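Only one protein chain is missing from this complex, and each of the others stays in its spot.
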């Protein structure tokens, strides 16, 4: 049934393409909410943890670009629906201190994609699902903050849409390390996410590591 | 990139299949709002026209089942969100008069699918898109009532999701024939729908007829 | 700005009402996936726990109906998208053994609402959000199975849509009690759900109990 194979999900990529290429390995890396001024309740404590994951995310995103894996920034838009992504980048990068350092370390490249989200999940009221379809993506690597909110809610929506989810513990942060670990355990148990350190990810086509059953690998 | 080909749209059809088989030709027939008690403003006038399209829809749906094309009833649920599809079928079929005759003529078969919709478009706040994905459907034949409301609004949502739409004029009804014809012209012009009489449809894999440019073919 | 007050969310409840009345206290009770044949991996173990929560849910739903709080069954449809809600009820109720006893204990009443869902969350690809809007509901009591899957994923979607969520521990079940408790902790921490025993809920307008800070109240 050759037509049906093409028609699994009809996608007019010629007339209105959201993406330029298909993602290598059918894989995309999402970087969630790392571009911020951290001016919200608990923001300072979250930033203190986020600084530890910024370097591993930067390294992983460089490997992804090298391997042809799509890199997608999924970010809050600083409240009002007037700013746009470049505003978010500029505002975050121009800060003095750790928040600015994190933003500059994770500076988006020309080939990356960006999705502004109004609420916690990257899938809610955004074009993310459509973009991933145009990229031919079936597996997601989730990174950023915070593990128990935006990461988990994006992972939940991803699983419900049958994406396979990877969540490297060294690339997600929470205010509280125990909450982060409990949340990763929940993602592993309930959503069957692969909780696997970023350096071990085999790009572009991810494979679960043999040791995936082992808990708290990070 | 073999994985990406499979991953165009990740669909876990094994664990939670909405459909039993894939649709032949990647095609589904939607029968919209023909099961009704017609107790709404203008209902009698619409029913008078609907009686003319019931037989062509019945004939087309029989051909579809024969060819392996999926038949999906997409129907209002009589207002309150308490009734279910069998209630709708029973209520419509048990009527005296034309409304009952139409419902009995279009009686759903065991292999058909059914989707209750709360508003005009079959895609809005329903599992229709997910069902079509599990059926591997990329092209839709739209039939039923009324041409300018639920048919057009379902066609609009279908086109936005890159489905190819067929709309046979002999299988859609409006209170007013002129409105129906103007609406079909709008569907042809704006949504590039194929407006082609039902008997000429080549099932299961639809092909536009050579004479598709000719208007008002029905 | 009197118009704007009415227009917070335009809802044409007169022409196409999904609900008959508004929910007392702006509150609805959701009963999730308790009508089942439990024929899935781990189903027997989950049923063993579900039998313990069936009576508390039955008691709570009776109190809700008495108080004018809307009762909404949110249920899987046994795989194929052909069955409807009455089929689900009949199939579940006619079973020999515990599954049948649970279904008969939780038998839907004429004034209850029902939503069939294709995936985990009651909000995904269903009319649930629209129904809750027509009911004027702003707070949800979540009950049923399983805590870490459909309950949590429905709670996640509810919070993202700004519903306030109550989740009584004595009315939700998991195969594993530890997983249930960890999940409730996650709901409390990350989604700010009120984890409060069902007998203490003040209907129809819920109020957090004074002891809500205390963990594992059930």
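Here the chain labels run A, B and C in written order, and each chain numbers its own residues starting at 1.
Note that in this section contacts are C-beta pairs under 8 Å (C-beta built on N, C-alpha and C of every residue); 3 or more make two chains touch, one makes a residue touch a chain.
A quick note: this is a predicted structure, and the numbers were derived from the prediction, not measured.
Screening A:105, A:130, A:179 or A:197 against the full complex identifies A:130 as the residue touching the chain left out.
For chain A, the residues touching the chain absent from view are 16-20, 79-82, 84-87, 110-119, 125-127, 129-131, 134. For chain B, the residues touching the absent chain in the complete assembly are 119-121, 124, 148-149, 152-153, 156, 159-160, 179, 182-183, 185-186, 189-190.
Keep in mind that, in the parts below, only the chains that are shown with their structure count from here on.
Under the contact definition stated at the top, not a single residue of chain B touches 2 or more other chains.
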